[in-house]
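Every protein chain but one is kept in place in this view of the complex.
After this line comes subunit A, so read on.
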Amino acid sequence: MISGYLSCTRGSLIGLLSGATLLLAINAQASDLPERQVSLMSSSCANCHGTDGQLAGAIPAIAGRPASVLEAQLLAFKQDLQPNTTVMNRIAKGYTDEELKSLANYFANVKRK
């Protein structure tokens, strides 16, 4: 059963990733990418997740989710650790780990409507 890009709950995601903790160690520090840069980079995400990641429909909203959860999810997509992924694995591979961290921080800081 496929339920969405972010189909696993936080709990199951952490379970899924527990074997790869070293690879996927989450660093809570903000990234070094300039703010304008991250803002422009994040704007592509709006095309499926709505402006500022706010739209919840068939594709889930990403605004306001914890940065650690978003980053772990993005890294799981990038490393093909998320079963039944449709397109996010292909998208996540287009960004460096640092860029994915920046995106996670960016959307975590958006106040969910």
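Simple rule for what comes next: contacts are C-beta pairs under 8 Å (C-beta built on N, C-alpha and C of every residue); 3 or more make two chains touch, one makes a residue touch a chain; residues count from 1.
Here is the rule we go by: contacts and distances are computed from a predicted model.
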Out of "Peptidoglycan D,D-transpeptidase MrdA", "Sulfide dehydrogenase [flavocytochrome c] flavoprotein chain", "ABC transporter permease" or "MoaD/ThiS family protein", the chain not pictured bears the UniProt name "Sulfide dehydrogenase [flavocytochrome c] flavoprotein chain"
Missing-partner contacts on subunit A, residue numbers
1-2, 4-5, 34-52, 55, 57-59, 84, 86-87, 90-91, 93-95, 106, 109-111, 113
